[in-house]
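Sharing a structure with you now.
The complex is shown incomplete by one protein chain, all other protein chains being positioned as in the whole.
After this line comes chain A, so read on.
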Amino acid sequence: MTVTPTPLDVGAGTVLTLQGISKRFGAVQALKNIELDVRAGEVLALVGDNGAGKSTLVKTIAGVYTADDGSMVFDGRPVRVGSPAEAQQLGIATVFQDLALCDNLDVVANLYLGRELRRNGTLDEVEMERQSWELLRQLSAKIPSVRIPVASLSGGQRQTVAIARSLLGRPKVVMLDEPTAALGVAQTAEVLNLVERLRERGLAVILISHNMADVMAVADRVAVLRLGRNNGVFVVSETRTQDIIAAITGATDNAVSERAARRSREEGPAS
């Protein structure tokens, strides 16, 4: 099977398109001519080795960094994202790996941080709490109480709170940075379920992950970054894991594919 990146079609349903995004840090070219498109109702996995530029790309889309070159098209019109707040206003929500929760505040306060509901100028705690429960129920989230400090929640629950918070701004694109890192088996499954629920809601989900099993389980397409450049976009249903790994490592003769090839050779004549 040959590794053929699917062509970039900026067709119907495309929510976010990146064209020629480049970013330098001093002498380091972190991103070079990145092309990417995400469609509504799909999970696009963004994979790559350490230092491939995944986090830089996510931060560029989220407005934490500004790109040195290139353009972004969101919802059919070219946009410039100068700050995280601008990205949020556009409808690009990001859940960073460190979750960015305030441990001293309770779940409701964290969910509505920066966009608190108000009535007569004061916080409308009752309405926020009611809607928090509604949202958490929709996501089938298991949070015992929304009035306890986030510090007392488990890793999966914290991830759930962070993802739920990203949905409150009614985004069109949700970016999840390593949502299953450091989670147990059951909690990983819960988060993956959550990702599927986001897709069912018609959101475009960009999922960054090192875990190929998670990627193959939930993603529709996989975009590979290698050394700050595009290294192929794969449709998961038509691709084998080793092809993606080959694209990540930049070699078809890596340890994983070698092993797979050897096994298929050994099995080949027998069958």
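In the analysis below, a residue touches a chain if its C-beta (ideal position, glycine included) is under 8 Å from a C-beta of that chain, and two chains touch if they have at least 3 such contacts; residues count from 1.
Here, contacts and distances are computed from a predicted model.
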| item | value |
| --- | --- |
| Protein that the absent chain corresponds to, by UniProt name, given "Thioredoxin domain-containing protein", "RNA polymerase subunit sigma24", "Xylose transport system permease protein XylH" or "YtkA-like protein" | "Xylose transport system permease protein XylH" |
| Candidates A:102, A:213 or A:235 - the one touching the absent chain | A:102 |
| Touching residue (missing chain; options A:35, A:49 or A:116) | A:116 |
| Option from A:28, A:151 or A:213 whose C-beta touches the chain left out | A:151 |
| Chain A, residues in touch with the chain not shown (by the definition above) | 84-85, 88, 94, 96, 98-105, 109, 113-116, 118, 121-123, 126-127, 129-130, 133, 142-149, 151-154, 156-157, 186-187 |
